[in-house]
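Every protein chain but one is kept in place in this view of the complex.
After this line comes chain A, so read on.
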């Protein structure tokens, strides 16, 4: 049993796999490393030494502005949004008991997308400026995500929620929301289209500290709550009958978990746009690394999601420099083939 650490006191007791701790530490290190690189590179290259100087408050003018005003909030949003999306996917894969489930597959992201595009279309002016504050765009997106979550839940309800109904209704509504979104772009003014498309692809470009402060509370509240749910997810994944036999309230917990997942995914895409595939790929790689137990799966999924979006953003800023490519292009470029690989593997 040397593979485990048993932590016990009067108040708590846990069995922790050493592999999980080890993997988490490595992933934290990788996240920090990419963050440091990310702060330095871009249109304006800043040497690591100057980065440290600037971060410790002794840097020069232009470096300070670039780092503190542009890159730092952007990188933090990438980390938080990536982790949130990946966690949201891990939850859905647990409640639906299918590795192909993710917030984009289930239509939650599409609900947010429809709301966001409607917002952009309705409130764009001829001069391509918004007629209301851009600050309301995340509000619209979150609302869209929650309305979609509620709609999926209501339509899937039939004396309880069965995972199969949930995914079928989800996929159906996702398609419907995407069709409506396209319709909105086609019918809307032409000048709103590029902005809508960028939102639908997902980017952390031009995020600021206000965004960070708006997104952070969601993450800080939802993540600890979710970790408390880890053991419920574990038991839920054994199937409805087994978990009910173990004294688990299947429907109540499925509702709460769906709510947490919607809140995580909805809040993330509200500030980044519909970055896709993170919620699919993150938890899946995590499963490869640390197995199926959610106590390990959740933190590792979170770190991986952060790393994926960080890398996607870094690639988007550097590969075609000085042109900026939205991070969502890169997550899709990795995610889509991965999805096909998963489909094939599941058939085999």
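In the analysis below, a contact is a pair of C-beta atoms (placed from the backbone, for glycine too) under 8 Å apart; a residue touches a chain by one contact, two chains touch by 3 or more; residues count from 1.
Keep in mind that, in the parts below, contacts and distances are computed from a predicted model.
Colleague: So which of "L-arabinose-binding protein", "ABC transporter", "Serine/threonine-protein kinase RsbT" or "Fe-S cluster assembly protein SufB" is the UniProt name of the chain that got left out?
Modeller: Listed in its UniProt record, the absent chain's protein name reads "ABC transporter".
Colleague: Which candidate, A:21, A:139, A:216 or A:244, sits in contact with the chain we can't see?
Modeller: From the options A:21, A:139, A:216 or A:244, the contact with the absent chain belongs to A:244.
Colleague: I'm checking contacts with the chain that's been left out. Which of A:67, A:116, A:235 or A:327 qualifies?
Modeller: A:235
Colleague: Out of A:13, A:56 or A:126, which touches the unshown chain?
Modeller: In the complete complex, the chain left out is touched by residue A:13.
Colleague: Could you please point out the chain A residues that touch the chain left off the display?
Modeller: Residues in contact with the chain left out: 3, 6, 8, 11-15, 97, 99, 228-231, 234-235, 237-239, 241-249, 287, 291-293, 295.
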